[in-house]
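What follows is a structure written as structure tokens; I'll ask about it next.
Omission of a single protein chain aside, the complex is shown with its protein chains in their original locations.
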Amino acid sequence: MNLIVLLKMVPDTVEELNVASDGKSLDSEYLRFKLNDPDEHALEQALILKERAGGKITVVALDAPEVDDALFTALAKGADRAVKIPVDQASLGTVATARMFAAFLASGGGQITPDTLVLPGSQAIDDLEGEVVAYLGEALGLPYVGVVSSVSPANGKVVVLKEFSGGMRGEFEVTLPAVLGIQSAERPPRYVPVAKVRAVMKSAKIATADIEPPESAKALAVERMYKPEVAGGAQMLDGSPEDIAGKIASLLAERGII
Amino acid sequence: MDPVKISVYGLPGVGVLWFLALAAFGVFGWRVWQLIGLLRRGRYENRFDQIGRRTWHAVQHVLLQPRIFGERSIGLPHFLIFWGFVVYVVCFNWALLRALFPFLPIPYPDAVGPAALFLDVFAVLVLISLGVAVARRLFFAPPHLHLSFDANLILGLIGVLMLTMLFGPAFRLAAEGSRGSAWAPFGSLLVPAFAGLTPATAHAWATGMWWLHMTVVLGFLVYLPYSKHLHLLASPFNVFFSGAVTRPLGDLTIPGAKEDVASGASKWEELTWKQLFSGFSCAECGRCDRACPATTAGYPLEPQQIAQKIKRHMMQMGLARAGAAGGNGAPKLIGDIITERELWACTTCMACMTRCAVWNEQIPLIVALRRHLVSEGAVERTVQDMLANLTRYGNSFGKSDRMRAKWVQSSGLKIKDARKEPVEYLWFVGDYASYDPRCEDVTRKTAKIFAQAGLDFGLLYEAERNAGNDVRRVGEEGLFEMLRDKNLQAFAKAKYRAIVTTDPHTLNTLKNEYPWNGNRVPVKHYTEVLDELLQAGRLPLKKKLTGRVTYHDPCYLGRYNGIYDPPRRVLRALGLEIVEMPRTRDRSHCCGAGGGRIWMEDKEKIAERPAENRIREAAALGDVPTFVVACPKDIAMFRDAIKTTGTEGKIAVKDIAELVADAMEG
Partner (left out) sequence: MSAGILVLVEHLKGAMVDITFEMLGVGRKVAAAQGGQVHAVLLGKNVAALAARLGAADSVLLADEPSLEQPSAEVIVLLLQQLMAQKEASLVLLGGTNACFGLGAQLSARMNMPFVNFCKGARVDGGSLVLTSQLFGGKILSDVRLADAKGIVSVYPGAFPAEAGRSDKTPPVEKVTVPPASPKVVFKRYVEPDTSDVDITKQSVLVGVGRGIQSQDNVQLAEELAQSLGGAVCASRPVIDQGWLPLSRQVGKSGMTVKPRLYLAFGISGAPEHWDGMQNSECIISVNTDPKAPIFDGSHYGVVGDAVELIPLLTEKIIARKG
């Protein structure tokens, strides 16, 4: 199978996020980026598919801080090729990003063959404009399914499980080539040791693909960006663990729960 | 009377002896060469440095063998059996030389008065020791002592040899018509029993004893390299090549390694020759198993078996005819021979290596195999998450590196930034002390103590990373190197004269594994600093503490780095009475958190975890309400263990810093 995994770097929420002085974007002083979680799962699912059914994995990303780490790590995990499109991720909204990936896939840097599966992560925490999966499907004229948690090739098609709610999932049969937004891989993403990533950094190269940013796609104009007011918040309980356990028990008794 | 001047089935005795000797030495030599060939297929490791120190170490530990005396019932017996063996080897070779070259103008050993006396008395001592050894095996065998046919056979053979040393001279004396000899007091006791024999018969018996002795020894020579008694030959070399002679115990670097060691060993040939040698040196005594906290808790790990399994596997795979053992059906070292669970169960506490009588190095062996598992990503989920956190944030808590020194704000102290201004002591605080809310209190108290003592200290603040000790022991060598290099960069920018650490694990790796390249400064544990401050009168104690406490020696402070007394001096200076647990100092029982185990889950049903075992030991002391620790992980492990053993109210965990702070408060 021709597996193409799309990676996106998103702000790491471990750090405090602040709004920049222009009031419309994030303050970049302490901003750190990490690979979008579902994208890691997408890569893992691609690796699983490659192990099961053979094929090649290409990982593609736009330029962003620490994206090289993510691409090399993907190669160390078993991806065959890594491509970076040297356009700044932050300057593009999701729609433009999707158009760039679509251009890459159509132009010959990537290739849509009859056995191609494009695997972005299902969503990202900064998808104000919506999911790249859908935009990509639309731009390439390919079928797409999102929130996917299982992918099995079957007779030239793939059978996927999409998550609904209440633990229920739906089974869909999808004709290839297709775009699948992976929510979680069948197994948690594998570990690759630091030594391997470093070895790959020395031995492998990240290819570049020159794609022009699309002029017609304007990003959604954010009028204002701000931090939510914490309405009240929880009443905090203090003391030793013994004390706290006692306080909670009293609370529950007062409320008639015990 | 020359026992060799007889004819054996028509053949001259000398000739027969030559034949037997050549055959025996030949087989022995060939086998030893074969085994050395296996070792040469392993990886290279430089253990050939500092020959003088190595020799002295070997002389002490092979000839005086203090570690054997660690288990009292067998200490003296083994010492006597060993020395008896040495004596007999010398005399055997003397006798053999004389017998093979009858024209040599030297007497047989038992014709030389003092030699004969020696042989006679020793024979009895060794027989008694053998009796003790046999009785121990039969009636009060300690657990994990391998009760093999092999071992019993050897004891039997040595017994036979000793008996020939008594009976031979006895028969000879009888043949000569003598009543006895002062040079053979015990042998002489047997003479009356043979007084009725004719001289010829007695002579024949004496000759028979001699030949029995020689053939048994030659037979033993052939048998030795095929049995567990290979340890006789191998262990002196093992002691000589021991890593502890030239490098600190807590240093896992493989000296002079030619291949990349980060990916560990997946096949026996990927272990170093010294690691492979462990199997030959192992005497199957079980001391390591008896000391191991994982073994006693019931985890699948037995350190003795790690060395033994590798040996058997190497022999099976290495000595098989080409093609016979290879291929897809061949058993895999990790998976088939040694299971992953065994490897992950090790806490790296060093109890095994401290007790091993032949100075085997079990921990580097386990880490080499773990490195392979890590390189395959075959690590459990919780450990993966920890390693990912460490890679990304430099701490195992997954919190931002900028939050590392947040505790300083709530301490109310202004602590110097060692990156910006010179300090005397650079305090490397460590992950647990910085990020774990349970340990924060102790960290603040430590800071206040330092401040009140007028210690000139500072922190690296956000530049500090996990020191990497446990990362290395989990087997993630690449990540260890990355953390080490980042820390060294931070150190390079700071100005300091000494380093003080909260955590013994940090102490170990900073002191023993970081390449300081000429910028080395003393690395101390905070208890050592407290001890120094108290002795210099710089810690103003406002009140004397009273009461009985027991002190738990952390593995990485005690066994690894020999720091036992400073914490005890601090406690005594505070006025406390120390009641030692039975397993004290280098026998301290690990809390179970080391080697990355604090990040792992138990897949097995464990009846009693190491920390629970230790707390019960403390509780059994009776009327000792305080369990004193000097390591942040110990605080967490033992507080949990008190809950799960139901000893709340009987005993409570306190860190030394808490007690000192208490005494300074008044």
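Note that the chains take the letters A and B in the order they are written out, and that residue 1 is the start of every chain.
Simple rule for what comes next: a residue touches a chain if its C-beta (ideal position, glycine included) is under 8 Å from a C-beta of that chain, and two chains touch if they have at least 3 such contacts.
The structure displayed is predicted, hence computed values, not measured ones.
Among B:Asp260, B:Asp336 or B:Asp602, the one in contact with the hidden chain is B:Asp602. When you scan A:Gly54, A:Pro114 or A:Gly167 for touch with the missing chain, the hit is A:Gly167.
Contact with the undisplayed chain is limited, among A:Asn2, A:Gln89 or A:Gln183, to A:Gln183. Checked against the full complex, the one of A:Gly54, A:Pro114, A:Gly156 or A:Gly233 touching the unshown chain is A:Gly233. Mapped onto chain B, the footprint of the missing chain covers residues 381-382, 399, 436-438, 601-602, 639-640, 643. Interface residues of chain A facing the missing partner chain: 10-11, 13, 16-17, 19, 26, 94-95, 122, 125-131, 133-135, 137-139, 142-147, 159, 161-175, 178, 181, 183-184, 188, 220-228, 230-231, 233-237, 241-242, 244-246, 248-249, 251-253, 255, 257-258.
In the analysis below, only the chains that are shown with their structure count from here on.
Listed in rising order, the residues of chain B touching chain A in the complex are 260, 262-263, 374-375, 377, 379, 381, 384, 387-388, 391-393, 398-400, 402, 476-479, 481-482. Against chain B, the residues of chain A that register as touching in their complex are 14-15, 30, 34, 188, 190-198.
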